[in-house]
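Apart from one protein chain that is not included, each protein chain of the complex appears where it belongs.
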Amino acid sequence: MRLAWPARAALVVLGVVLALALLGPLASPWHAEQLDWQRMAVAPGLDGAHWLGTDRLGRDLFVRSLEGVRVSLAIAGLATLVSLVLGVGYGAIAGYAGGRVDALMMRAVDVFYSLPYVFFVILLTVVLERRPATVFLAIGAVGWLTMARVVRGETRRLREREFIEAAVAAGVPAPTILWRHVVPNLAGPVLVYATLTVPGLILLESFLSFLGLGVQEPAASLGNLLAQGAQEMEAAPWMLLVPCSFLIATVLALGFLGEGLRDALDPHEL
Amino acid sequence: MRSIRMSSEAPLLAIEALAIEFAGAAAPLRAVDGVSLALWPGRSLGLVGESGAGKSQLALAVPGLTPRQARLTGSIRLAGEELVGAAPARLRRLRGARIGTVFQDPSTALAPHLTIGTQLTEVLAAHAQAHGAAARRAALAMLERVRLPDAVTRLGQYPHELSGGLRQRVMLAIALIARPALVIADEPTTALDVTVEAGILELLAELVRGEGTALLLVSHDLAVVAGLCDEIAVMYAGRIVESGPARAVLTAPAHPYTAGLLAARLTLDSPLDVPVAAIPGNPPGAGPRPAGCGFAPRCARALERCRQEVPLLLARDHGQVACYAPLAPAERP
Partner (left out) sequence: MSASPLLDSPQPIARFQTRLQARRAFAAALRPLFATPGNLTGRAPRLLRYALGRLLGTVPTLFAVITLAFLLVRLAPGGPFDQEQTLAPEVKANLDRAYGLDRPLPEQYLRYLRGLAHGDLGPSMRLRDFTVNELIAVGLPVSLTLGGLALLLAVGAGIPLGVLAALRRHRAADHLLMGLAVAGIAIPAYVTAPLFALWFGIHLRWLPVAGWEPGRPSDLVLPVVALALPTLAYLVRLVRASVLEVLSQPHVRTAEAKGLSPAVILLRHVLPPALSPVLGYLGPAAAAILTGSLVVETVFGLPGMGRFLVQGALNRDYTLVMGKVIVYAVLVIGLNLVVDLLQGLVDPRLRYPRRA
């Protein structure tokens, strides 16, 4: 598989962001929740080794942003995993069963789709209390709908293929066909869609944190850093720009990687 | 037998030293490698070869339909006009009007969202031949010429409402409605059921003969070409290895590859206990091609020279052959 150059560049950027997120905080003398009483709201510079400045409580933005990247990526990654398992399972069963079962299952998805997704997420965070674990559960519980649709469409296409018909004709039981013949062939589109889901979920997480429903202070996530930064942007624009740059770099890289994977795996593309 | 080459008329289509290259990972890939051929008005030429021989690329180069990244060198002349390097707008005016094209799979080659009527009349409108009601009448007449049952209803129908065979009749109608001088048919029956194949071929023959249209037919199937064409050109690895009058090539092939293709055919009276004489080895892939004759690696008659020098296409008997060790008349099947 050959990736186009934007996707390869995205992989490099993603690698750098990940390496920074994991190793960067070790290089700084500060840690994420430590307050520097002498240097509150200082601009990026060498002063006190706050390379990217501090927030209004004197916490180091370099360390906090990287902590935020880690938390946001972990939440989005886990949520994608949840939506992947739910979506692939649901979609493959509906698509493989076809007929009434399919129609009914997809009608249920339509019902969920007709509710504003923020509605679910807010209710779930309210019901489950506000902890990072519940945040990713809530996000994943919403993300699987589209995945289910993608997988179902793909399964219906596979269903028509000869090798599936051959397996049916040979009397292989349906669960075995699903697991052994259908699911492995879904890997391509699912991988592509999952790569494209992660940035969307990072944005959703940050939106929730922005509303105060996501990751709670003093823990950092890109969302709550952005929310604080947005309040201070007139006086201290770096508080917004620093986490925003990390968010954009991560989301951009994931977006281009997903596009590249789609192009590389899509037989229509030359 | 009338020899075509003695015709005093100028050829309608004259291709000379045409090469089509695609940028490859290491070296450019030559899909078509120095091909020359000529086609006279009202005559038909069959291009035969295995898939990957470059025959479709060659045929689609005439109306300028090769993929954008392809690089063409050499010459393609239609009624004396050079088409290689011609302005896109000029090529566009020739396509549809002077050159009709029939594609392989009518289930994907017809626009799914447009009615049969629209797909026919838009050809006439594009070349300012007819508009509105006149175009509709012409479309109806054309559908009747391709013997589409219930033609009036069909005008308002969509491709998915027709069977594969009927769709290919529509495809023929689209290619011929503007009365082109040349029709390119790229594997016109490959995607169809065997039961409708004969009908389509018969219709194609009738349409081109009735109008004095020249036909360039691409097929991997010798039987298709045999029934339809005056002349045959056999392609292998981007080059023509043998050409000549259809009967001569089919009954007395001089190139070992042509002979192999003929021997690999199955007919109803083939003895059941004798295995089919498949040509050993595989057709050349997309990679770099060997020096010398492209067929040499699979050829039982190959000489040392065959692996080093490309044999030229030279006149022999009724046609032309590119081989250092051609079959003698006595050896031919």
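Letters A and B mark the chains as written, and numbering starts fresh at 1 in each.
Criterion: a residue touches a chain if its C-beta (ideal position, glycine included) is under 8 Å from a C-beta of that chain, and two chains touch if they have at least 3 such contacts.
Because the structure is a prediction, the values reported are computed rather than measured.
One chain is not depicted; across the entire complex it touches A, B.
The omitted chain makes contact with just one of the residues B:Ser51, B:Thr73, B:Thr108 or B:Gln308: B:Thr108. The residue from B:Ala70, B:Val84 or B:Ala126 that touches the chain not shown here is B:Ala126. Interface residues of subunit A facing the missing partner chain: 6, 107, 110-116, 118-120, 122-123, 126-127, 199, 203, 206-207, 210-211, 226-227, 230, 233-234, 240, 244, 247-248, 251-252, 255-256, 259, 262, 268-270. The missing chain lies against subunit B, touching residues 63, 65, 92-97, 99-101, 103, 105, 108-115, 117-118, 121-123, 126-127, 136, 155-156, 158, 160-162, 171, 174-175.
The rule we apply is simple: only the chains that are shown with their structure count from here on.
Subunit A and subunit B have CA centres that are 51 Å apart.
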